[in-house]
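The complex appears here minus one protein chain, its other protein chains still in place.
Labels run A and B following the written order; every chain starts at residue 1.
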Amino acid sequence: MTRIPLMRNIAVVCSLSFLGTIGFAQDKPLKKDLKFTVIPKNINNPYMVIQSGGATDACKELGIEGKVVGPSETGASAQVPYINTAITQRQNAILIAANDPNALVPYLKKAMSQKISVVTLDSDTAPEGREIFINQASAEGIGQSLVQTLAKQIGSSGDFAILSATPNATNQNTWIKYMQQELKKPEYKEMKLVKIAYGNDEDQKSFTETQGLLQAYPNLKGIISPTSVGIAAAARYISTSPYKGKVALTGLGTPNQLRQFVKDGTIKEFELWNPADVGYLAAYAAAQLASGNIQGKEGETFAAGKLGTRTVGKDGVVLLGPPTVFNADNIDKFNF
Amino acid sequence: MSEGQSSTRRLVRRVSWETILALLLVLALVGGAVLNKDFLTAENWANLLANFTEIALMALPLSLIVITNEIDLSVASILGLSSSLLGALWQYKLAMPLVLVTCLVAGALCGWLNGFLIVRFRLPSLAVTIGTLALFRGFAYIILGDKAIADFPSEYAEFGIGVVPNTFIPTPFVLFIVLALIFWILLHHTTIGRRIYAIGGNPTAARFSGINLNRLKLLLYVASGLISALAGIVYTFRFSSSRADNGTGFELSAIAAVFLGGVTVQGGKGTVTGVVLSLLLIGIINNMLTLADVASEILRIVTGSLLIVSVLLPNLIAKTRESWRLMRRQREIAGLGSAA
Partner (left out) sequence: MTKQAENTAEGPGWLNALFRSRETSLVLLIAGLTAVTTTLNPRFLSPQSLKDLMLNVSIIALLVLGQTVIILMRQIDLSISSIVGITAFLSGTLFINHPGISGYVVIAIAVLTGLLLGAVNAALIAWGKIPALITTLGTLYIFRGANYAWVHGRQVNAVNVPGSFLAIGTSTVAGVPILTWIVLILLILFSIGLRQYRAGREYYAIGSNPNAAVLAGINVSRRIAIGFIISGAIAGLAGALWLARFGTVDATAAEGIELTVITSTVVGGVAITGGVGTVVGAVLGALLLSVFSSTLVFLRVPSFWQQAFQGAMLLVAIAADAYLAYRHALRSRVKWSHV
C-alpha cells in the first residue's frame, strides 16, 4: 500500500471540487437552434400570460426560439392538439401547465419518445408524463400557510369555504389536499370547511359562485381562493356587498389585481410567487434537458440565469422557493 | 352569341356542389403541402383525421335529419352524457363491454326522447333540441358531477389513440369510414333514402304517398342518439378522460359541416359525399392553420365564415342565374319585337 501524501490529496480534492463548481456553474454548453413550445392552461388567463412571458424572456436570453400556443378553453383535451402539433413540428421541448394530471400522459409520452423534452410547470401531470416539474412552492407549505392565514383572521373558529379553479386542476387539488390535512390539527378543530366551489378560472363564474356561497351559507366566516382569477372575482363581489370586512378572504393572487381590495379592507393578507419566475425557471430547465446536460434525476443541478443554481429534487421536481406574503404594508412594492 | 351563352350555362348546371367541394379540397391539400413541410407526413394525417372523428360521426345522421327538414342540436350533449356514463359505470368496475352497451342504449333513448317530442307532439325541432341540449348535458353533470375519470383499461385507451398498422388511419376513424359507407348506401341506394328525400322535399306529398313520416323521423333521431353516444365513447378513449363537459360546443361544428356539405336548410337536397368532403375540408384547414401556429381563434373565424359562405355562394349563384335568365328573356322579347 503506497502512502498518498496528505497535501496531494487535499490538492486533488480542492482542484476537483473547484473544477466541479466551475463546471456546474458554467454548465455544459447548450445545443444550438433550440425550439420550444410553451402551452399554458389556457390562452386568456392573465396569470398564465405572465408565466408564459417569463418563459419566453428566458428563451430570448438563451437564444432559443420559443412560442406560446394554447387553447381558449381549460379542458384537458383542448391541449392535446397543441402537443401533437409540437411533435409534428419536431420541437425540442414542450413546457406545459397541465389541465388534467392523466389525460395528457399518452401524448406527452409520445413526445418524449420522439426525443422532445417535457417540462411541466405550475400544474403537474403524473410523473411518467414529464421529465421535470417546476413547482412554484412546496405544495404542503402553500396549503399550510393558507389555512394559517385564514385562521388568524377568523380567530380559528367558524365555517369557511374554498373557491377553487377547475375541478381537475392538479395544482389546486394538491393544495386543497394539504389544506384539509392541516385542518386536522387540534388548533383548527373549531374551523369547518363547508364547501369547495369551482369557478373554473372564469371571472364571471367565480363571481357568481362567491355570491352563491354567501347566500347558501349564512354563517360563512371566510373564503380561501387558491387561484388568482377566483380571489379577484370574490374580492370584487365582497367589496361591494355588506359582507366586506365580515367575511375574510385570502388565497393566491397577483398584487396588481388585488391592490385596491387590500387598501379597502376586503383582503388583509394573501400570498403568491412571481409567475414569471416559474416560466423563466422552466425554460432554463428545459434548455438543459434538451441539450442533454441533465436528465431530471434527483441531485442534478443546473444554472438558471438570474435565479441562480437550482437542484432537482425527488421525482424530478424543482422548487422555485417560498411564496411571498402580501399585505397593506408591502403591496405597493410589487408590480405584476 | 347564344352558343357561348348556352355552353357556359351548361357548364354551370353540370358543376355540382360536391365538385366545388372536391376542387376546394384539392386546393387545400396543395396549399397545405406547400405551406408546411410536415403536412404530408403520416403522423400529421393521423392527428388530422383523429381530431374530427367525433364530429364526423355525429355529422352523418345529422345530415339525414337536416334533409328531412328537421335539426338536432343535442348531439354533443348526448356525446357528453355517454362519456359521463362510461366513466361513472367504469368506476363501479363493471365489465367494459357491458358499460359500452349501456352507453349506446342511453344514447338511443335520448334520441328516442327527441324524436318522440318532435314527432308525436309536433314540436318544433329547433326548440326541442335546444331544450334537450341543456337537459342531456345536465344529466351528464348529475351523473358525474365535477369529477373526471381517467384510468381506463389500456387496450381501450390504445384503441383510442392507435392507428391501423402500416397506415396513418387512426383506429377510431375506421368506425367513421364504415358508418359513412353504410349511410351512403342507405341514402342513395335504398328506398329508405328515397323516402328521406321525399319527406324533405314535400312532406304532404310524402305522407299521401304512404310514407310513414313519423316512424322514419323517429328512427333517424334514435340513430343520431346512438351514433352520438358512440362518438362519446370514442372521445373518452381518445383522451382517457371521462368528464361531464366533454364535447361542449361540438354540435356547432357538426352542423357547420353538414351545411357546408351541401345539405340545404329547406331540406330535400344533399349527399353523404358532400358532407364527407366538407368534413375533410374543415379538418384540413384546421390542421393547416394549427401547423402554422395560427391561433385557435382564427380557426373559429374560418369555420364561421365557411358556414356562411357555403350558403351565401349558392344563393348568389342562383341570383346570377336568375338575372341571366331575365336578360335572355328580355333579349328574346326585344328580338321578337324587332323581327315583327
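Note that contacts are C-beta pairs under 8 Å (C-beta built on N, C-alpha and C of every residue); 3 or more make two chains touch, one makes a residue touch a chain.
Because the structure is a prediction, the values reported are computed rather than measured.
Of the chains displayed, those contacted by the omitted chain across the entire assembly are A, B. Checked against the full complex, the candidates B:24, B:57, B:79 or B:135 give a single residue touching the omitted chain, namely B:135.
When the full complex is taken into account, the listed residue touching the unshown chain is A:241, out of A:241, A:301 or A:324. Checked against the hidden chain, the listed residues A:114, A:204 or A:330 yield one contact partner: A:204. Checked against the full complex, the candidates B:164, B:205 or B:311 give a single residue touching the omitted chain, namely B:311. Interface with the hidden chain, as seen from subunit B, comprises residues 71, 117, 121-124, 126-128, 130-139, 141-142, 145-146, 244, 252, 255-256, 259, 265, 295-305, 307-308, 311-312, 315-316.
Along subunit A, the points of touch with the absent chain fall at residues 43-46, 48-49, 72, 202-204, 207-209, 211-212, 215-216, 218, 232-233, 236, 240-243, 256-257, 259-260.
Methods note: only the chains that are shown with their structure count from here on.
In terms of their C-alpha centroids, the spacing between subunit A and subunit B amounts to 41 Å. Residues 38, 41, 43-44, 47, 51, 145-148, 150-151, 157, 161, 235, 238-241, 243, 245-246, 248, 290-291, 293, 295-297 of subunit B are the ones touching subunit A in the complex.
Within the complex, the subunit A residues that touch subunit B are 43, 67, 69-73, 75-77, 80-82, 84-85, 87-90, 100-103, 105-107, 167-168, 198.
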